[in-house]
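One structure is given below, represented as structure tokens, and several questions about it will come after.
Of the protein chains in this complex, all but one are displayed in their positions.
The first chain written gets the first letter, and so on, giving A and B; residue counts start at 1 in each chain.
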Amino acid sequence: MPLSDSPVFLLLPRWPMLAGFGLFSLLGSVFFLGHNSGVPVAQPIAFNHAKHISSGMGCTDCHTGAQSQARATLPALAACLACHESPLTESAEEQKIRTLAAAGKELEWIQLTPVPAHVYFSHRRHVELAKLECSACHGPMEKAVVPPQRPFRLLTMDACIECHQKSRAKTDCNDCHR
Amino acid sequence: MSFEINRRDYLRFAAGGALGAATSGVSLRGLSRLNAALASEEVIVPGGPENWVPSLCSLCPAACGLRVRTIGPRAVRIQGSSFHPVSHGGLCPKGLAGLQVVYHPDRLRAPLRNVGSRKSPRWREISWEEAISTVAARLRRLRGAGQAHQVVWIDRPERNLWSRLVRRFLAAYGSPNYLTMPSGLDAIQTAVYLQQGVTQPVAYDLEGTRYLLSFGVNLLEGWGSPTAVMRAFGRWRDAAAGRRTKFVQIEPRFSMTAARADEWVALRPGTDAAMALGIAYVLITEGLYDAAFVRDHTFGFEDWRDAAGRTHMGFRSLVLSEYRLNDVAVMTGVPAETILRLAREFGQNRPAVAVGDHQTSTLPGHPYAAMAVHSLNALSGSLDTPGGVVLQAELPLKEEEIPPAGKNSWPRLDETPEHHFPGHHLARLPRAILSRKPYPVEAVLLHDVNPVFSLPNGEVFRQSFQEVPFIASFTSFMDETSSLADLVLPAPTGLERWQEAASPPAFPYAVESISPPVIAARHRTRHPGDILLEIAKFLGGQVGAALPFENVEAYLRHRVGDLFAAQTCSVYSTRLDEAWNRLVERSGWWAPTYSTADELWEQMKERGGWWEPTYYYGEWERTARTPSRRFEFYSQTLARWASSRPDFARAVGLEPGDDRLFLPHQPPTVEAPPGYPLLLMPIEVLPLAGGEGGHLPYLQQIAGQHLFATWESWLEIHPETARKLGIRDGDRVSVESPRGRAQVRARLYAGARPEVVHLPLGYGHTEGSRWGRRGVNPMALLDERYDPVAGLAQTSGTHVKVYRS
Partner (left out) sequence: MPRWGMVIDLAKCTACQACVVACESENNVPCVSPEEAGRGRILSWINLLPEVEGEYPRVSMRLMPVPCLHCDSPPCILVCPVGATGLSPEGFVRQTFARCIGCRYCTNACPYTRRVFNWYRPEFPGEFQQALNPDVSVRPKGVVEKCTLCHHRLLKAREEARAANRPLAEGDYVPACVEVCPAGAMYFGDLNDPASTVAELSRSPRSFRLLEELGTKPKVNYLSEGEWSGEERKEA
């Protein structure tokens, strides 16, 4: 019998996961958490969410895809410059925008709450169609005066499922996993 | 009839590709690799704002309409545009592989100067300023020295706005040498000229055809506009349409086209003319031809008497005396009953069309055979009728006068020799270069062409280019011809640039597509048009005045002004609007969606282009411009030309004064030289149609699917022939012709004729992409032979021997 057909061979690839099948869901959630609970996130600018919101702006003014696309998107430098082309304050952080622009560089925001590559998440579906508040997943972001280093809420699969079950949304594997 | 497949059959059927897997198996090495898989790595695909933008496919001359999905600055998906009148939302596999062109790792990244020699080039990256000034200064110097005519431009055979721009440039500059690559349609086009007296591109209204006889035309493997043909094929077989067009493929090999045809007729190689005339024999003897059409619109069917009172043989006499059914059966190897049945079907179904003679998209057939096939169209009365053979409608563009630059009577360098019917064939260029006659060549400019690789006499091109003092090439990838250049000027690929395309080959309607860039040009590439315009500005004077455009966009916009001025036609639209426009136009109205040239321009950019959806059939003055103003079975055009050239008859192999010289007839087939018992016929597969696409992994994977051959050339050989030679499926074998030898894997194929072997075109690059270098280029083995009428390359008589290596 060729080696490739032996049962041992079949067990070998990824055997730790198979051996720990009983612990599978636990392992799974640990891996899942790994995505957004690791290194503290340092953003290029100490952006003040609270100040922008209190000045009358809404979330989707900068995260423009949140209602219409799968991805909410992080604003490009051009979006900041629309208001901050000339100084509005004496903030050194604000000055960074124009310094970057003068150097022809882009703002390299770091996504605080990424979903794993094997998950398809559509903002449009949750925000526009299911009418979820942004804070349902992102927590009290509108009160943050400095960019949070870690997400307010950990987006685990359990958290998704809990909400889906409560609101009787679909829980088919392939409605989220891709 | 049910289509039964049992499980065992199915596994055999599906597992062919895994044949190698069974023998190679999985080793311990494989296991350790698998263990490495435990550390899985995720590929993160970046997101961004999504957009869908119109564009054009640049992988073949058909230029199908695209919708391209962009995510931020990236193009991530190519789909067909349902507005486009050629493709109607469909695409072929080549078009879908377009993103692998854009993001290809082996693209040229900056202008290159050869600082080594022609034989062993060494490339140095230079700036665009240096590149442009080098070309421009060279052109200025040559022009100043009265050597403008010694500049040669080689381009693709398309007739579009780009070709008009280049021709205008050359005319103002003072060179007659705008040369183009050959097309597989050249033989048919020659027949149309000899029998109808027109030079307009021939086209076929395939969707309306009821019965189609294809003489070796690879209809489903890259001919004409592949998507348009496939769409027509789908419609022929649409059960909802309630009728089915019958499509018969006549050729020696069981090609994919033959496999999908309603019937395949296995023909002895090179006997297409006899086959067509055998069918004509039955049509004539059984009275199945369109007698009224033949009487009113043709010349030379019956025997006739010329002004001097001499009697000439007519088509009927020739066919009845020399192409009797049983004789044709012997010549072609096709049973007489089959010929009889095909002829009856052809005669009883209207519109019935015959198309041929043809080898591949780049290798034309034989003019006499093409005349024989085209004569069938006259017998069935299918000229300029719905569902028949038509002439491609032309764009209503203004032809501006260009003042002649200096002495304008220099002959072109690709002219066929005296004993060939006047024509232009690129294959003639090397001889002119090497002999320095009628004048030497000082500079060659290449645009997106690779004659060294894609012509049967590529090796002669290579030698002759060693002698040319200056060569520059506009291309996106390094190739065999560009590697001989002094300067390589990298072009952006289709999606990164302004694109434009006119009607694709064999498509009846006048079409002009335009598309802006979808994404920014990658690397240090620049649009060849912008470079040309910059050079024109540098040269100044008459050249600058002839091309006063800021850039390609401005030029295209100027030409759209012409289209607007024509006050006809419409912007690409949905099928429903299209039907409405046709209806309105037929009743003599024109209902444009635009009122200014600017509006037209904006709409064309958005919708993809502009076209004339109506074809005006039966305009006889336009269709037949021969001396008799009729379709000529007996070509008086050829006869008049030959009257002062006694050597023509000898070249054809007939006596001077023989009427068959000017009538379609079976040319002699090539005898096998001793020691070379097999015939080699190159084949074209759709993924590598036109011999292009070998640099794209998507296409390499599927190119030989009928034999599960991937990523390599294969030699198709009949199982019995292979057995006699001691060759098993998958063996490495040598194919040797008097011109060269190649090593390749033999694949036993029941669809290969016992005395014929086949090699696919498009493999065996020696330059450029890492993926294009696999396999062998059959062109290096093919005979360099030219037909005696038009001087078209004839490679179908190449004989080889095959042995295990």
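We adopt the following convention: contacts are C-beta pairs under 8 Å (C-beta built on N, C-alpha and C of every residue); 3 or more make two chains touch, one makes a residue touch a chain.
Keep in mind that what you see is a predicted model, and the values were worked out from it rather than measured.
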Across B:Leu320, B:Ala566 or B:Ile702, the one contacting the chain not displayed is B:Ile702
Only one of B:Arg74, B:Arg412, B:Arg629 or B:Arg785 touches the unshown chain, namely B:Arg74
In the whole complex, of A:Asp61, A:Glu128, A:Glu142 or A:Asp158, the residue touching the missing chain would be A:Glu128
In the full complex, chain B touches the hidden chain through residues 1-3, 5-7, 9-21, 24, 30, 33-34, 36-38, 40-43, 45-48, 71, 74-80, 87, 89-93, 95-97, 99-100, 102-106, 220, 226-227, 230-231, 233-235, 237-239, 244, 246, 254, 256, 259-264, 266, 341, 522, 686-687, 697-702, 705-708, 710-712, 718, 749-754, 774
Chain A positions in touch with the non-displayed chain are 10-11, 13-14, 17-18, 21, 24, 28, 70-71, 116-118, 120, 122, 124-125, 128-129, 172-175, 177-178
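Throughout what follows, only the chains that are shown with their structure count from here on.
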Chain A and chain B have mean C-alpha positions lying a whole-number Å distance apart equal to 51
Per the touch rule above, chain B residues touching chain A in the complex are 25-26, 28, 30-31, 34-35, 37-38, 42-45, 47-50
Touching chain B in the complex, chain A uses residues 2-4, 9, 12-14, 16, 64-65, 69-71, 73, 116-118
